[in-house]
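All protein chains but one are shown in place.
We just call them A and B in the order they show up, numbering each chain from 1.
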Amino acid sequence: MKTYELFIGPQHVGITGNFSVILELEGNVVKKATPNPGFLHRGFEKLMEMRGFIHNVPIVCRICVPDPDPNEANYAMAVEKLLGIEPPPRAKYIRTIVLEFSRIASHLFTFGGHAGSIGLYTIPNWTISDRDFILDLFEMLTGGRVYHIFIYPGGVRRDLPDGFIEKAKDVLNYLEKRLDDYNKLYFDSYMFKKRARGIGIINKEDAIEWGVTGPNLRASGVKADTRKDDPYAAYGELDFEIPVLTGGDAYDRIMIRRMEVVESIKIIRQALDNIPDGPIREKVPNPMRFIVPPGDAYVKVESSKGEYGYYMVSNGKDKPYRVYIRGASMTHGIHILEKLLPGNYLADVSQIMFSLDVCPPEIDR
Amino acid sequence: MVEGVVELIKGNFSDVEIVIPEHQEKRVHISVEKEKVKEIAKFLKDNGFRHLSFITCVDWIDEGKFELVYGLYSYEEKIVVLIKTKIDRDNPKQETLLPLWDQAQTYEREIHEMFGVYFDGNPGLTPFILEDWEGIPPMRKDFDSRKYSQITYDSEAK
Partner (left out) sequence: MLESFRGGKVARWFKGRSMWLLHFCTGCGAIELPPSMTSRYDLERFGIIPMASPRQADVLLITGYLSVKTLKRVITTYEQMLDPKYVIGFGSCTINGGMYWDSYATINKLDYYLPVDVYISGCMPAPDAIFAAFLELREKIEKGEANGYKLYKIHYERYKANQDKVFKNRGIIEGED
């Protein structure tokens, strides 16, 4: 049979953002796939070399749109390692609370996207409405719904306002009860199990060789998490588990994100109960002439999509010499899609992309 | 442990420079010549460092050199090793890591497009992010982004 070429182009309902895949199809089955990134390119690494160390703090959060806080935490940690300072304990607990709420919000967005791609349109309406309660908490704490500009080299920008801890606990209780509703509607439904099992399988050896990280790696059987292996913020003092599943298909990748939401709720409750008193900021050099001694550092955090790393080089002046941003979707969006898509039906292309949680702004920067 | 990794590398390669950076735990930085990179990467991959995190490039224009940085990670030891090497800026060439890791294609394509480094043995160095770009590679230090933006985007065509 002859093959024909089809663009799942940038204007499409079934892709996660502004991204394009060029498919070669024979009938209904994909034979070859070539991802085409670059529609969201802004030249971030060049922009960061032209601005001072403090002027970079407001623009860094715009690199990953659904989950912006790991970017701020990475940038702050890289500058702190080069300066040789540590944030105070209260700031570390507040950073943990902000990062975990951002993880829950991003996973809710993924559930909605994946359910919409297999035809269950009620679930995006529910999850995006529930995500709005978390955005209200962010507005109370930082002033902005989506981009926070809150984590700063040396600590955090502002202390917890009055009434924040009670309101946060109400939101957590509400989300925990809602997980039962989602079980009945989505996670235990016959349609989800029939469509998602056996699609896009990655086995354990291939996952490490191809560079898969994050929840996708834990769904293939490898127990690895930066929060336990290389602790940052307050994770070294809190008590939580790392769930692992062994199937490696789209069903397991969605179920492991549900298990992570349960663990995140546990972490936030512990942090809210045990938060210590004290200052929220460490003394940094004069912000008008912020000079960092020469050196280089590689720091990484566990974002909701995988391993997110920054490599920063400084040469003793007041602007960074080079900043390299390793987005978590660099491997998921390009190399893994080329390997997983051939052999599947056209109707499953969108489902595989949502279950891998490909985020195009991280690839293009 | 970090000392174990340092012993392992020193025992098998005698002329590398090993630095353990201060204030950073679980990191080892080694500097080698460009011909030894593939050998050391293969040795580390056989000893547990199976995850390739990233490959990137830094432009040291005053010295006239590019510096390539490779990041490797081991899930058993939980340590990140950075391999750094310097190549000539006027004729930048390096051997490819494709035979060891298939996914190095993404990073090598990006460095070829943004800095102009050529990787011997890599057949697929096609444009990755930019489309129809004809000037010098944009991440080099002698490309002035502000001036280009002012000329192209701030005024209408005559």
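Things worth noting here:
Everything below uses one rule, namely that contacts are C-beta pairs under 8 Å (C-beta built on N, C-alpha and C of every residue); 3 or more make two chains touch, one makes a residue touch a chain.
Computed from a prediction, not measured in an experiment: that's the story for all the values here.
Contact with the undisplayed chain is limited, among B:Glu22, B:Asp62, B:Glu76 or B:Glu156, to B:Glu156.
Although one chain is not drawn, the whole complex shows that of A:Ser129, A:Asn183, A:Thr246 or A:Asn274 it is A:Ser129 that touches it.
Although one chain is not displayed, its contacts with subunit B can still be listed: residues 130-136, 138, 143-154, 156-157. Where subunit A meets the chain that is not shown, the touching residues are 9-13, 17-18, 38-43, 46-47, 50, 58-59, 62, 65-66, 112, 124-125, 128-129, 131-132, 135, 145-147, 361.
We adopt the following convention: only the chains that are shown with their structure count from here on.
Rounded to whole angstrom units, the spacing between the C-alpha centres of subunit A and subunit B is 24. By the touch criterion given at the top, residues 21-27, 29, 50-54, 56, 58-59, 69, 71, 75, 78, 80, 82, 101-103, 105-107, 128-131, 138-139, 145-146 of subunit B touch subunit A in their complex. Interface residues of subunit A, counted against subunit B in their complex, comprise 37-38, 41, 43, 45-47, 50, 81, 84, 208-211, 213, 222, 224, 229-230, 295-298, 300, 307, 309, 311, 313, 321-322, 324, 326, 330-331, 334-335, 364.
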